[in-house]
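Comments concern the structure below.
For this depiction, one protein chain was excluded, whereas all remaining protein chains were kept in their positions.
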């Protein structure tokens, strides 16, 4: 547990070290959250200003869950994020500029203008690029983990995320089940943000909690308060550790409220007043700030500095991407396969 | 519980009546099982004799589960059986001759030679005709039940069956979940016969028991010994009653061993010796016969008579179907839709 | 009164719900106060309580539910959030709905609405035109309305038909097309329409591509070419005789579609005209489709991926010179 710095009993050396590590990690996570919030606010405003085509999808309210997802992964692991995972992507090592490039369709981005917004990744670096069809990436991660096992790699883990809505697709079911059958080191973080687009939980599923699904797949299951950064860090750390150690696949179910529209085009007026008053409707970023202040983990000036630094990074990423060339249809390689001589010149 | 007729204490009138009803129902179920076993033996021998094209799929060892599925349904209910449900189909009212007609492809059968073997039904009479894709019929039953509810029908129920293998399809997941969300009066009977074709349980799923899935969908769940006819009758009776009474959907998980090949072409040599010694490997029909003898529910002559009568019915059904005309390609109506003027004459 | 293509779809559904107690709408986000990702069912849940229902994200089960309800006499409308997600329902549509009548003699009157086709910035998974996949399999009617009027009357027809209908509505047309009033009756289903009469070349098209084709015809008219444009309206059944009638007049054929090229609607049109109207042709028939890659996100790429009026005109010019 996160502990105050102003406690009575004097700490032993190792206790103090442990506490310091916990604090450090909390602050690191906070900074990913902050960066994400600011970046996504920027993207949203660019969308409103007509500078981004298609849509912008933010993770407001889910930054704690997402940051925790990225933070316990390391090189050699697989991360298959979904819609609301900017924080986790950044923590896992995705450069901010790649996000801006993808939203702006830069030719130099990982998707080269061919795909946009959240549909991005660098599979060569263990960052899978989601397809839209919810649930489809779970089994893909399973396959990647099996390949690593065959190659004799050790201590790796895969982590993928899903919404409570996506938990209802057939693809998710098949993916979870096959993960358990293959007993791969997988962590699935399912965030119940209480809506799938406009659809509330009662039209999505009828069990008490989605963590009740864990047993039925042979997963180990956890529930966590997604507004509480420390709970997210502890739970996901545990799940990742246990998966790495060869335990069965892990299902973490987070509870949260999505604090923005499904996309920036959506005013989320369907979110009821009642639900906005629920404890899970708190803003994880604000909660983390309260905690930082209360426990004296960082002073206000430091936090302000972080914010300024984050804003600089955001502006820089956007500015860089904006300077880059857009794709050009005439120069585009209109061939969907890599074996060029097998490209069918069908019109 | 089934009780012996030779018990110490004298029964009160109502106790005696209840016991008699239980015995009667047990015997009725036994007779459906017997008829099924004999009929399927006949079909299998016809297949071996080259008289049936395609395949024959029998429910040997699953007759108790299946008979119980059919027996608590009544007119107005929906039954969506699967591969190993001859007993239940018969108990729900499917004429034997329709089975023979479908296997032989008679033009007068419900499928008119267009579809064969277990792919048969009369949806107008609440007997849905399965497609092969496992799990696809569950949501169909949900829809039929919703329609009945909209029409203001009362006290109806739907029952559908699935194997432990079919429980792993995405379609099954979506179907079970939507059943719970729509809270329809549905009973799903999942029979774990320990193999999906040649694949043993450990390559199918990783939970301790498939009944653990019930909680995760918001179903009420039951386990039952599928070799024990009385257990099957009691459990499925309870589940059907509870569904009819408006409880959440019901999941019954039966344990059994498939005592024949996947189809009659299959010698099931992959079934291990160890598993053949498991209690769930007992033959439900033999168990029922032991019970009938032990409890004196019927004497040997009666049972012999039933067997003879069943054989007569089987022979008659087959003989009738054999006399009937096969479909004729020249006279066939090669139009896949009912709105004939919209049939596309594409070649 | 002026209505968009999208409003026509909403009005048709309102009318159907009003007139026919067997109709209900089933899909993700169609209900509540929301009324669908594109608002095609806006307000309907309130007006028709219990008959416009949100579903879990389960395209397979949504369709299965519709099939089961249809077997029991209902007339369900399933809305896919995007056509692209109907890949998850494809098995139910092709193998369950599409085979029922042939197998059991009981038709399945469901209508599956697919918000189809490309719009700027929608990318590979929110832009697809899937009519060719559905038309390939037996047992389905596949509608592709191109006008506000057709969007309205054809949706009403779709629900009246006893067989499963895949109704492909084009997202690009949702707001771009307007009409002054809604017709009380449309052309018979299965009949193509001569959208513009001409004598030099026949362009066969449907859905959003009809409008690109008409614009191309305008462009060519300024060069004194007289182009006939056919709107297929349904791609299955495909009205071969109207197409042949037109080719008989013009002697030249260009088929234009937005789906992927291999085996698309345009291949089917060319195959029919070549086999049944070979002697009507004065020149080789041609086709123009989207490119054979996923549909790109960036507008620069997207506008080159789909046939534009200019690309159509250019292709037509080549054909006219042959």
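For reference, chains read A, B and C in written order, and residue numbers begin at 1 within each chain.
We adopt the following convention: a contact is a pair of C-beta atoms (placed from the backbone, for glycine too) under 8 Å apart; a residue touches a chain by one contact, two chains touch by 3 or more.
Values in this document were obtained by computation on a predicted structure and should not be read as measured data.
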{"item": "Contacts of the hidden chain among displayed chains", "value": "A, B, C"}
{"item": "Option touching the unshown chain, where B:144, B:169 or B:338 are the choices", "value": "B:169"}
{"item": "Touching the absent chain when the full complex is considered, from B:29, B:159, B:214 or B:336", "value": "B:336"}
{"item": "Touching residue (missing chain; options A:60, A:101, A:148 or A:213)", "value": "A:148"}
{"item": "Per the touch definition above, residue among B:40, B:182, B:204 or B:264 touching the missing chain", "value": "B:204"}
{"item": "Where the unshown chain meets chain C, residue by residue", "value": "84, 87-88, 90-91, 94-95, 98-99, 102-103, 124-125, 132-133, 135-139, 236, 238, 259-260, 262-268, 270-271, 273-279, 281, 283-287, 291-294"}
{"item": "Those residues of chain B which, in the complete complex, touch the missing chain", "value": "53-55, 105, 111, 113-117, 119, 131-134, 165-166, 168-171, 196-200, 203-205, 269-270, 326-330, 332, 334-336, 344, 346-347"}
{"item": "For chain A, residues in touch with the removed chain", "value": "110-112, 114-115, 119, 121-124, 128-129, 131-133, 136-148, 150-151, 170-171, 174-175, 177-178, 181-182, 336-339, 341-347"}
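Everything that follows uses one rule, which is that only the chains that are shown with their structure count from here on.
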{"item": "Neighbouring chains common to chain A and chain C, by label", "value": "B"}
{"item": "Label of the chain whose CA centroid is most distant from the centroid of chain B", "value": "A"}
{"item": "Whole-Å gap separating chain A and chain B, where each centre is the average of the chain's CA atoms", "value": "45"}
{"item": "Whole-Å separation of chain centres (CA-atom averages), chain B against chain C", "value": "41"}
{"item": "Where chain A touches two or more other chains, by residue", "value": "168-171, 203-205"}
{"item": "Junction residues of chain C - those touching two or more other chains", "value": "55-56, 58, 60-61"}
